[in-house]
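Here the complex is missing one protein chain, while the rest keep their positions.
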Amino acid sequence: MEAQILLLPIGILIIAALIGLSKAKVVLKIVNMLSAVSSGVIIYDGVLGLKTTIELKYNLFNSSSFFASLDYLVFRVDALSAFFLLILGILSLCASVYGIKYMERYFEREDMRVYTFNYPLFILTMYLVVICWNLLWFIIFWELMTLFSQFLVAFEQRKEKAVKAAFKYFCMTKAGAEFIVLALILIILKATNFNANYSEIANVLPAYLSVHSATLYTLTFALLIGLGVKAAMVPLHSWLPDAHPEAPSNVSALLSGIMIKLPIYMMFRFFLGFFPLKPEIGIVIAIFGILTLFFSMMYALLQKDSKRLLAFSSIDNIGYILLPMGAGIYFLANGSQLFGGIALAAALFHTMNHAFFKGLLFLTAGSVMYETGTRDLNYLGSLAKKMPLTAFTALIGSLAIAGIPPLNGFVSKWMIYISTLTSPATSLFGIIAIFISAVTLGTFVKYFTAIFTKPPVKEINAKEVPLLMSVSQLLLALLCIVFGIYPFLPLKMISQALGSIGVQIHLDSLVVYPSLVVPKTGNYSPIIIFAFLLVSTLIVLLLIPSRGEVVPTWKTGRSEDLNMSMPADAYYRDFREVFREVYTVGDASKRFVQKIAEIGGMFGIKFEVLSYDLNSMLSIAMVLIVILVAVLGGVEL
Amino acid sequence: MGRFKLITKAISIGRVTEKYPFVPLEVPEGFRGKPVIDPEKCIGCTACSNACPPQALQVYDDLESGVRVVHLFIGRCIFCARCQDVCPTEAIKLTKEFELATLSDEDLHQIVELQMVRCEECGKPFDTFRHLLYTAKELQPWEREMMFLCPECRAKKVSEKLIFGKGGGYV
Amino acid sequence: MNIIFIAINLAFALIIAPLIDGFERKIRARLQNRQGPSILQTWWDLIKLFKRPTIEPQDSIKSLYKLAPYITFTSVLTAYLIIPTLLPASTNFIGDLILVVYLLGLATLSFVIGAFSSGNAYAQIGSNRDVSLFMSEELLLAFIIGTIAVIGKSLSFDQLFPLPFRISSLLALLLLFLVIYVASTRLPFDIAEAEPEIIEGPLIEYSGKHLGLLKYFVFLKRLLLYSLILDFIIPIQNPIRLTCYLIGIIILSIVYSTFEAYYGRFRIDQAIRILKRASIVALIVWMIAVVGW
Partner (left out) sequence: MILEILKSNNAKILRHDEKVTVALVPNDKLRTTAELLFKAGCYYATGAGVDERLLGVGFSMYHIFNCEVEGRYIIIKAVASNLKIPSITPIISGANWAEREVMDMLGIFFDEHPEPVRLILPDDWPEGVYPLRKDFRYNERPPRVEFEQKREKKPGVIEVPVGPYHPALHEPEMFELYVKGEEIVGAVYRGFHIHRGMEKLAEGRMTINQIPFLAERICGICGYTHNCAYVQAIEDAAKIEVPERALYIRTILLELERIHSHMLWLGVAFHLLGFESGFMHTWRIRETFMDLAELLTGNRKTYGMNLIGGVRRNIDENKKKGLSEILDKTKKEIREIFDNATQMRELINRMEGIGVLSKKKGREIGVVGPTARGSDIDTDVRRDHPYAAYGDLEFKVPIYKDGDVLSRFLVRYEEVLESIWLIEQALDQLPPGDILNEEYELPEHTICVGATEAPRGEDVHFAIMGEGNKVYRWHPRAPTYNNLPAVPIMLKGEKLADAPIIIASIDPCFSCTDHIVIVDGEKVYRCSLDNYLGGL
């Protein structure tokens, strides 16, 4: 009976979507509130799921055909799903509450039904993707998720940029999905004869793949591409920086907060749950992770559009998740349980952290847009005076994402470094990760100062955002702080989640209260650090109090007002100048892809870089599938 | 390599700055410092005040009390030593003193007052006594007698002489 | 026991850091044929600054501008909990190398944000340079950390102090020597505070107590980094560790201040380029370490 609770959010969200079809002004509020409520339920499900595994079975139609595999629609929440449900719930709760006020800005300009209908369904599909326990149903929900989300990206239909971005996003992820389809066809054809149930697969597949290594690599390849596109892994990321900025900010929060994490979720399922652990696969994933975080962050440094900057840093954080995941797989495959566990834990922990602080940052960017109507960092400035609360939350978010102790970002990054640095094979990954986290710091110094502290070119009139918006920002900020100072709670969940896919991390050896200890390797006591920082700051403030008179800013004796605001595209010029190779490589690879696309174009095949022609996209994917199947057949015979 | 040569150089030379405010500073002969008027020697000839470029030296007569005031204001002085050059009696000299910062304005002023001679005829003070004596040396004997006349009266006297001849007119 | 040790270390650092700067000033004066100020001069300066009132520029973001110096100061103090300076305190229950690096990151961050909040053009340019330098310096540092971690098979100081004697560890320490030089904002690399063009850059609007705190922060940071490199060299449980440590600090400050006195200031791009080259060297060193020499 208890299990029925899984259906509650589905019901609420469908109702919300149906209500959303009407044009009335009030609908917006209702829809957002319903979504918020359902998010609450989702959180509850998550908490429940962490305690015990919940399962629901529906026998849809009896057939013994290919559709046998569709036969059983199974919803099941194990610890891993529960973990992602928690993230989804918290984030969509904040996003929905935020949306109540935020979306009002669009009333006069846009057709709200696009939002009110798609938003709940988007959450719903994400929910379903996480909870469903059947590969075929998964792919169906997956495609639906893409569909609804791309409508939300194209929310401002009048803006050609938005529509284009949405279409690019849709085509790329669709093409990616074809690869997943390929993978799953292979699985149910070859391994599990038409049984797509996860548990079944988990039983059969590893044994099968350990024999047929060619299939393993094909699957890995297909899944890496298919899921990688959705997760915006670096060679396949180009949709994200266009799509995320265009969506309404609370949707962007969901998009980069949780949606691009679902592929991560599936990777955990596949690579750890279903596949035999192979070190080379781990290394490949880790390398992809490094490429992702390196290039994306170096490019994020260039951006002068607030949300685009955030979008790039989302990609970067995907890198920060892929890297430890790959490393973890590598370690486990080499039988070093300790580091493997920590690395995987780091991956999950960073997934959660990123959901929180990136969601938070997108919300703050949204608040700034809500007040000033612009995302242009050159133009913005000095908003901390006008919107102190937003500024505060944005600061917390920036500190967290830059991995500054004692916030949550640091804990996950710390775990990444600890696990990777000490062993020669992976230490280069850790090194680059450290460097990039410094660049992250630079980027977010730019983000924060450009919006909130540097004097603006001309006076901007803005005020603090309404309570409902700041509440959700504050909630996320609070989570960033709490999970930073008390990481033991999330770690507990994570250990459960990993346990459910058969990875044991010895939490009791890791958590030596009040500090995290990796025996003989590293240690970090967030509580002591936080306490000392707080206390000593207070003491110094008491000893050396500062209250000063206000004087005009010193302009070497000039009286007239000069333009003292640093344009955002002038930040770190010399750094970019010296590290120009990175950008040349990046642009060269872009050109290279285009070149390929042109060659493909000669054969009538078009890549997204050239055009947004859906059919051709699908046709490429199909062709690739055929080729791969053929190759595979050759291998198998 | 040059860097290390410089370092060794510096070490070999040692300290060159002085603990100046705590130890006195030596200045060479002929240093042009604070000018000082010797009230004994000064004859109030106004040569210095004419030569002084910044008008730090000013000379003016106080006709009531019959005093010629030679006023040196060091606040304006540029230490060019022109006064020293032109002074006939070497009354004004530039000393070696150069630490002139002070809290009171008075320290920057030097005032020499010289008694003036009153004209025998009209009783108007016309020249300092000393200057008169100084000039007396090269006066002609026949001029000596009208030494104590102010220029106007002297002029009158002379013209009378020229008209009425020696010893005053015929009877 | 450890707690007491840490407390003593903290007190020692707070007292001695400005004295070291005074000592270095004396050395520089000697190298420039000057009578320098007395060794206590830095302390007098600080005391004077702490007595003075502070001002707030009217374009500034008051709260951030005022809070930043305190955070900057305390974050470096926090790092002293972890790195043993005077007495060999075992600190593995607080943090490790990574934490120290990130605490210094926090210091830089708050320093820079405070400067940006002052709303002065010079401060913005200066902190911009500061961050650029920080990023490129972090690249080099990352390689060094990687090398050290590979050599010591660990990141916690109990394992790392002292570093096992190898070629790679020697080279790593040499590179660390360079990084520390850069990180302690000394002359060729004090581009962020370049006096001639951007008038002390980030510090331009700070005055009185704030300025005092920030200066104090710099001295503490220098001493911290000195102690870090010395701890890597001196065996932690050695009976004569204390004397070695003090002598080491004196030697380091002499060497550093000599460099400082006899180098011209780099332009920001030159500095970054130099650090980039150094990190390529560091990559090689890392390889050597991986090979196991």
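When the chains are written out, they are named A, B and C in that same order, and each has its own residue count from 1.
We adopt the following convention: a contact is a pair of C-beta atoms (placed from the backbone, for glycine too) under 8 Å apart; a residue touches a chain by one contact, two chains touch by 3 or more.
The model shown is predicted, which means the values in this text are computed figures rather than measured ones.
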* Structure fact -> For the chain not shown, touching visible partners are A, B, C
* Asked: Looking at C:Phe50, C:Phe93, C:Phe177 or C:Tyr263, which makes contact with the chain not pictured?
  -> C:Tyr263
* Touching the left-out chain: which of A:Asp111, A:Glu280 or A:Asp561? -> A:Asp561
* In the whole complex, what residues of chain B lie against the chain that is missing from view? -> 1-3, 5-6, 9-10, 13, 16, 27-28, 30-32, 51-54, 78-82, 85, 94
* Asked: Touching the missing chain, which residues of chain C?
  -> 28, 31-34, 121-122, 124-125, 128-129, 187-188, 190-191, 194-199, 261-270
* **On chain A, residues whose C-beta touches the chain left out of the figure** => 378, 457-458, 555-567, 570-574
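Rule of thumb we're sticking to: only the chains that are shown with their structure count from here on.
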* Hey, how would you classify the chain contact layout here, line, ring, star, complete or other? -> line
* Chain nearest the global centroid, as defined over all protein CA atoms shown -> C
* **Most widely separated chain from chain A, with each centre as the mean of CA atoms** => B
* Structure fact -> Cα centroid separation, chain A vs chain B, in Å, comes to 92
* Structure fact -> Expressed in whole Å, how far the mean CA point of chain B lies from that of chain C is 64
* Asked: Can you list the residues of chain C that touch 2 or more other chains?
  -> none
* **Interface hub residues of chain B, defined as touching at least two other chains** => none
* Structure fact -> Listed in rising order, chain A residues that touch chain C in their complex are 382, 384-385, 388, 391, 395, 399, 402-405, 410, 414, 417-418, 421-422, 424, 427-428, 430-432, 434-435, 438-439, 441-442, 445, 448-449, 452-455, 512, 515, 517, 520-525, 528-529, 532-533, 536-537, 540-541, 544-556, 562, 564-566, 570-572, 574-575, 577-579
* Asked: So in the complex, which bits of chain B are touching chain C?
  -> 3, 6-7, 10-11, 13-19
* Residue ranges of chain C touching chain B (in the complex, touch as defined) -> 30-35, 258, 262-263
